[in-house]
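All protein chains but one are shown in place.
Labels A and B are assigned to the chains in the order they are written; within every chain, residues are numbered from 1.
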Amino acid sequence: MATLLCPHCGASNRVGANFCNRCGADLRTPDADVGKTSDAPAAAGAQPSSAEGEQPWLDPHFLGDDDVPFEEEELDVSSEMTPPTPAARLVSGVQGLLEPLRIAALPEEQGASLPSPIPAESLLNATQMRQVRQWMAEETFVGAEVQQAATQLPKLWLPWIFLLMGMGVILPLLLGQSPSPGEPVRWEGVESGFQAIEALPPGALVQVLWAYDPATAGEMELLAAPVLRHLQRRQAVLDIVSLLPNGPATARRLFASLAKMRGVDLLGIPVPPAVDVRFLPGGAVALPSLGSVRSQLAIVLAAQPEDVQHWLEQVAPLNRAPVVAVTAAGADPPLRPYWQSGQLVGLVSGFDGAYHYVHLLDETPAPVEPNRMRFQFAVQQYGALTILLIVALGNLALLLRGGREHG
Amino acid sequence: MDSLMGPEWGSAAGLWIGFVFTLLIFSALLGDHLLARLAQHVLVGAVLGYAVVVTWQSILSSRLAMALRADPQGQPWNWIPVLLALIMAVAGLERIFAQGRASSGRSGGWRRGLRALGAAPALGLVSIGVAVALIGAVQGTLAPQFLSTARNGLNWNAEWTIFAAGVLTLVVTIASLLFFVVDAERHLAQQPVWLQHFLRAWLWIGQRALWVAAGALFARLLASRLSLLAAQLTHWSSTLQSTPMGEMLERWWRIATGA
Partner (left out) sequence: MRRPASVRTPWLFVVLLLTALIFVGVTRMDIAPGATSLREVGFEWVILLAGVALLLGVANVVWLHVRRILLGQRDWMLSLALLAVLTAVIGAGLLSPAGVVNPLLDWIFDALIAPGQAALYALLVFFMAAAAFQHLRVGRRGGAWMLLGFLLVLLVQTPFDGAALGLGEIRGRLANATQWLLDAPVMAALRGVLLGGGLALLVTGIRLLLRRT
C-alpha cells in the first residue's frame, strides 16, 4: 500500500491525509520533502527511514527475530539515521519555550548550510548524535572521523560558569564573610498547614506519603523535621508509605536523628516506637490502595509536584482527608492552583517555608539548627548574587555580539 | 557480618568512602573522565541492588508467601496474581535475553506463544495505569480546577480589587489553556478576521503569562538546588570537622587566613 511519510516523526500515513496520525503534523505543507510516498513492503527491505520513527517493540506481536543484532546495527547506522525534514511548525512541549530541534546525523551534513527555517545553532553534530545513541542504545564507539569531530565544538564557557558559581558560593563562606541577617518572605500556606496539624486531636491517624529520598533530602529534611516534630507533639499516629525504594531508609534515618538531636523525651514528647515505613512499587498506580485508610489528615512530603498531584488525584477523592503539602521550593508554583482551589489545606515549601514553620512551632531549637539555617541563608544570598552576575554576563555577551538570537 | 564491620571502624570507613565518593561525583564538573564515570556506575549498581532487596523483601516475598500459605481450594483467587506475575516474569526474561540475538526459526512458535501470554499481565498493568490516571485526572484535577476557575473568576459580590484579580486569573487561565490547544497557523486560517485577531491577542497573553511563570519557576527551582548544595556543604564540613584530620585542616586554615 502506498503511504505518505510524516516529515516530523517519520510515521507512515495514508496518501491524501491532511495530518499525521501519530504526531498531528501538517502533511499539506508544500515542502520539498513532504509528500514523499513510499511503498511499505518495498521500503521495508531497504531499511526505510520510517522505521526509526516507529516503535516495533511496542507491538505485542513483535518477536525480535527481525531485530537487527546490535553488531550489525552499527554497520547500518548512517542509513538508519536519515533525519526527517521538519514541518513548518511543530508542537513540541510548551510552544515558544521549546523550539523544534533538527538533528544532523550524517557526517556529510556537518558544515553544510541548512535549509530555512532551521537555525544553525540548533544542530547536533554527528558526534553528539552518536553519543546520544551510545547513551541510549549502548552503541559502540565507531569511526575515526567522529573522533576528529569531537574537538570541533567545545563549550569553552561552561567550565568558567561552573567555576564562577562554585567560587561565588564557597569562597565567601570559606573566608568567613557573614551575610547580613534577614528574614525570608512568608509565602501563603505555611500558617494554614501549621493550623491543620495543630487542630489534630491526640492519637489522630495521619497518613504520610514519603516522596523523597537521599537525592533531595538536603532540602526536604529542613521541612520534614519540624513538621514531623509537630506531629509527634500532637501525638499523631503515623501511617507512612513511600513509593521510592530508598524512601523508607531515608525516613528511618530522619526519625532516628530527630530523636537523637532534640532529646524528644526531654520536651515531654513521647518517643515513638521504631517507625514502620511501607514501600509500594508501581508509582501512582498503587496509590488508590491507600484510599480506604480513614485518616484525619494527609501529609505529602514531596520533592516533585507530581507526587502531590498524584495524591490529590488518587487518594484524596477516596478518603476525603485534608491534605498538607510539604515540598521543595521548586515544586511550589505548580501546586499553587491546588492551594487556591482548596484541595490543599496547607502548602509549606522551601527553606523559607521551613524557617517560618520552625518559628510557628515556637520551641527551643537544638543547638545545630540555627547554625544550619544561617548557613542556608548565606548560601542562598551568595548563590543569588552569583547567578545575577552570571545572567548579567550572558546579557553582556549578547550585547557585545550586537544582535538578537533565536530560541 | 557484624564482626567484620565493627561500629567504630565501619562508620569511619563509611565516612571516608562517602566523602571520596562525593568528590568523585563532583569531579564530573571538570569534564567527563573515568573516575567520575566509575562513581556513577557504582552508584547505579548500589541503587539498583538496594531496590531489588527492598522490592523482594517488602513486596514479593511477603505477598508470595501469603498466597502460597493460603488454602488453594478455599481462596483460589489468591493464586491468580502469583500466576500472572510468574507468566510476566518468564516472558519478560525471555524477551530481555533475546535482545541482540538472532533467534532460530524453529523456536519462533513457542516464543510467540510465551510473549503473547506475557503480554496479557503487562497490558493489564498498563491498562489499570491508564484507567487510574484518567479517572484521577478528571476527579482530582480537571473537575476541581474548572470549578475553582469558574467560581473565583466572576465573584460579583467581592471588592473590586478581588473581582479584578479574579477576572485576570480567569482570562490568563483560558489564555494559557488556549495556547496549548490552539495552533494559530493551523486552526485560525479559516476563521473570520475579527475572530483571528481576538484569539491571537488571547494567545499572546497566554504565551507571555507562561514565560513569566517559567521564570518564576526557575527562580524557585534555583532556591531548591542551592538548598541541596548548602546541605552538602553543611554535612561534610560538620562531619569532617569532628575527625582528627578535619581538626588539623581547620587549624591550618585558621593560621593561613589569620582568623
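By our rule, a residue touches a chain if its C-beta (ideal position, glycine included) is under 8 Å from a C-beta of that chain, and two chains touch if they have at least 3 such contacts.
Only a predicted model underlies this, so the values are computations on that prediction, with no experimental measurement involved.
In the complete complex, the hidden chain is touched by one of A:L158, A:L171 or A:V237, namely A:L158. Here one chain is not drawn; of B:I80, B:A158 or B:A201, the residue touching it is B:I80. If you put the missing chain back, the residues of subunit B touching it would be 1-2, 5, 10, 13-15, 17-19, 21-22, 25-26, 28-29, 34, 37-60, 63-64, 77, 80-82, 84-85, 88-89, 92-93, 96-97, 99-100, 119-128, 130-135, 137-139, 141-142, 145-146, 149, 165, 168-181, 206-223, 225-226, 228-229, 231-232, 235. Touching the omitted chain from subunit A are residues 11-12, 21-22, 40, 44-45, 47, 50-51, 54-56, 58-62, 66, 70-71, 94, 96-97, 99, 138, 140-141, 157-158, 161-162, 164-166, 179-185, 187-188, 213-218, 246, 248-250, 252-253, 280-283, 285-286, 288-289, 291-292, 309, 317-318, 329, 333-334, 336-337, 340, 350, 352, 377, 380-381, 383-384, 386-388, 390-391, 393-395, 398, 403-407.
Criterion: only the chains that are shown with their structure count from here on.
Rounded to a whole number, the gap between the C-alpha centres of subunit A and subunit B is 6 angstrom. Contact residues on subunit B toward subunit A in their complex (touch as defined above): 29-31, 47, 50-51, 54-55, 58-59, 95, 98-103, 105, 108, 111-112, 115-116, 119, 123, 125, 128-129, 132-133, 136-137, 139-141, 144-145, 147-148, 152, 179-180, 183, 185-186, 207, 210-211, 213-214, 216-217, 220-235, 238, 253, 257, 259.
Across the complex, subunit B is touched by residues 26, 60-61, 63-65, 67, 69-71, 88-89, 91, 94-97, 159, 162, 166, 169-170, 173-176, 216-219, 221-222, 245-246, 248-249, 278-281, 284-285, 287-288, 303, 309-310, 312-314, 316-317, 328-334, 337, 340-343, 349-352, 368, 372, 375-376, 378-380, 383-384, 387 of subunit A.
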